[in-house]
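Apart from one protein chain that is not included, each protein chain of the complex appears where it belongs.
Naming follows writing order (A and B), and every chain is counted from residue 1.
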Amino acid sequence: MTAYLLRRLVGALVVIWGVATISFVLVFLMPGDAARMYAGPRAPEATVERIRQEWGLNDSLPVQYVRFLGRAVQGDLGRSTRDGRPVLQAVIERVPVTIQLALAGLSVELLLGIPLGIIAALRPGSLIDQFTTVLSLVGVSIPQFAVGLVALYLFGFVIPIFPLGGYGTIAHLILPALVLGFSGAAFYARVLRSSILEIANEDYIRTARAKGLGARAILNRHLLRNALLPVVTLIGLDLALLLGGVVVIEAVFGIPGIGLQAWTAIRNQDTPMIMGTVLFASIAVVGLNLLIDLLYLALDPRVRLNAA
Amino acid sequence: MQPNMVKLNTRNQNSFWGILRRMPRAWIGGCLVLLVVLAAVFAPLFSPADPLQQFREGLSATGTPLPPDGQFPLGTDHLGRDMLSRTLFGARVSLVISFIANTTAAIIGTVIGVLAGYYSRAVDSILMRITDIILAFPAILLALGVGAVLRPSIPVAILILTLITWAPLARLVRGQVLSVRERAFVESARCIGARDRRIILYHILPQILAVTIIWATVSFASTILVEASLSFLGVGVPLPQPSWGNMIFEGQTRYRIAPWMIIVPTIAILITTFGFNLLGDAIRDALDPRTSQRL
Partner (left out) sequence: MLPRRGTFLFLLLITVAMLSSVLVGAQEENILRILSNADIRTSDPHVAYETETWPTSALFYIGLVRWNDDNTALIPALAETYSVSDDGLVYTFTLREGVKFSSGRDITSADVKWSFERMFRPETLSPTSYMFEAIAGVPAFIDGSATEISGIEIVDERTVTFTLQFPVWSLIQRFALPPGFIVPEEAVEAAGDNFARMPMGAGPFMLETWESGVRITGTRNPNYYEAGKPFFDGFEMQLGVEPSIGILRIEGGEADIALDFVPNAEYPRIVADAAISAQLLPTAGFANIDYMIFNTTIEPFDNPDVRRAMNIAVDRQRLVQILNGRALPAEGPIPSSVLGNNSTLTPWEYNPDEARALLESAGVTEGLTVNMLVNTDPTNLSVAQVLVADFAAVGVTVELTSVDNAQFLDTVINQPDTLELVLTNWYLDYPDPSNVFEPLLQCGGSYNWGQFCSESLDGLFATANSNPPGDARWAAFSDVEAAIVEEAPWVFLQHQANYYFTSSRLLIASDPATLLRWDASTLR
């Protein structure tokens, strides 16, 4: 068991290191340089060269990479080349914002998706079942940028219920969470529906039914708990994605999250900041995956046997 | 899962098609897909205009796009081009890109998933670590990085889409292989001395194919949308060539003066993805009414 955990932990570290390394090389290969973006198009080449020297941008890839790794291991991610702020501080500042948005979006997905999924599963082929299918397709087919703008226009301006973007109160979070959750909710509903239908045919449910238990009792006592397992997996993956940042939603609604930070950093070739946000995103993904696996380990005895 | 599960390639094929044929979903989905494919193939026939032509009469005096009318059935865009023609020609680009990217990703994902699932710890852990790295990698950075190193073009857009699409499938396929591997018929094949290649090709792959096909149809929708975000990043289909993605990109801030610039390509995407999803759904249920797609 301990060996298993250790192995998983090492694997997780390898993945994070891999992501960091590939990102670093990609950023290095990208045409354009941070010094030029800092100085702007009008600065003379001599000024830009001075900035490059100052930041060590003229060093070779291995030298820069080793320097980055050496500092990162000590918890020093350097300073942003765009605004000179310490990267770690900037990332830590944005994390709570991103977590709030992710949780808000996730709650909409679950509050909408789970009831829809259950209803659809109880009446496969029914109107509501068809409805969730259509909804899930509409959800993934509509560009979020446009939906965000239109939602803000309608519910912030025409009918001013919500603030016009920004960040700070619960009211600011509702609209982005709805736009974010709308595309995901129906997906949860579909997964839950499939999962319920599959389990409904398992022997123990049949036994329960044979014992004369009512549909409601079966659903509550036996079905739902097991059917929710894949949903838990999905929550993990989904949350990891949301924590990595939702650039478009953050940009439209003016939410200072990690996604927008990463996007700005990439556009400015702000290597330290890119690496900071990449590291955060990959740690979120890997950490959550690990957590889900451990959860499974705790929940499902069969998995526990395999792991040993 | 049970060993008597319906398979794609064996004698049960007839019953697969039989079930499929009886499903209205399959028909509706199939028709929608056919419609879109036909529209793409015969775009020059159906288009009232050249998709690149900027009509002088296609803009109001103040330079705003025109709403749908007689000459421009779906309105015009900000340069006075005919939206209907752009949407039809855009179908070609979007479908081709999504199709190639998805197919390639499906093949890569399946191969890596099967190899990882079938072979020993070493192969498995190397391949899965690579998959994990791609999964944990921010897609924007991958897209921008690759797009910046290579110049933006349609092949580069396909490459980027493939790169960010294959990894989840590899995960999924590996999981399926792990469970199939231990099944009785694979065990028996191994006992009678079948080689790995034979076991993979004849016993494991057919079981996995269903998952792959379903996954590929479902991911079609998201691929088309991701193509739109690539345009947003400047690494998508180069303008002025229309794709549904870059049409949305050009229209999205004009939602108040020309909402049709967003609505038209969005509905086109909706029809396509709806068709593919219905079809995918139907295929899944025809293969096994109880299997669900796990992601």
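Note that in this section a contact is a pair of C-beta atoms (placed from the backbone, for glycine too) under 8 Å apart; a residue touches a chain by one contact, two chains touch by 3 or more.
Computed from a predicted structure; not experimentally measured.
Residue in contact with the omitted chain (choice from A:Gly32, A:Gly56 or A:Gly70): A:Gly32. Looking at A:Leu111, A:Ala217 or A:Leu291, the residue that reaches the missing chain in the full complex is A:Leu111.
Contact with the undisplayed chain is limited, among A:Val147, A:Val179, A:Ala240 or A:Leu260, to A:Leu260.
In the full complex, chain A touches the omitted chain through residues 30-33, 36-45, 47, 50-51, 54, 79, 82-85, 90, 93-94, 100, 103-104, 106-107, 110-111, 114, 149, 152-153, 156-157, 160, 164-170, 173, 177, 224-226, 228-229, 232, 250-256, 260-261, 264, 267-269, 299-300. Along chain B, the points of touch with the absent chain fall at residues 52-54, 56, 59, 61-64, 78-79, 144, 148, 151-152, 233-234, 238-240, 250, 253-257.
Keep this in mind: only the chains that are shown with their structure count from here on.
Those residues of chain B whose C-beta lies close enough to touch chain A in the complex are 125, 129-130, 132-133, 135-138, 140-142, 144-146, 148-149, 221-222, 225, 228-229, 232, 248, 251-253, 255-256, 262, 266, 269-270, 273-274, 277-278, 281, 290-295. Chain A contributes residues 11, 14-16, 18-19, 22-23, 26-27, 29-32, 133-134, 136-138, 140-143, 145-146, 149-150, 153, 191, 194-195, 197-198, 201, 230, 233-234, 237, 244-245, 247-248, 262-263, 266, 274, 277-278, 281-282, 285-286, 289 to its touches with chain B in the complex.
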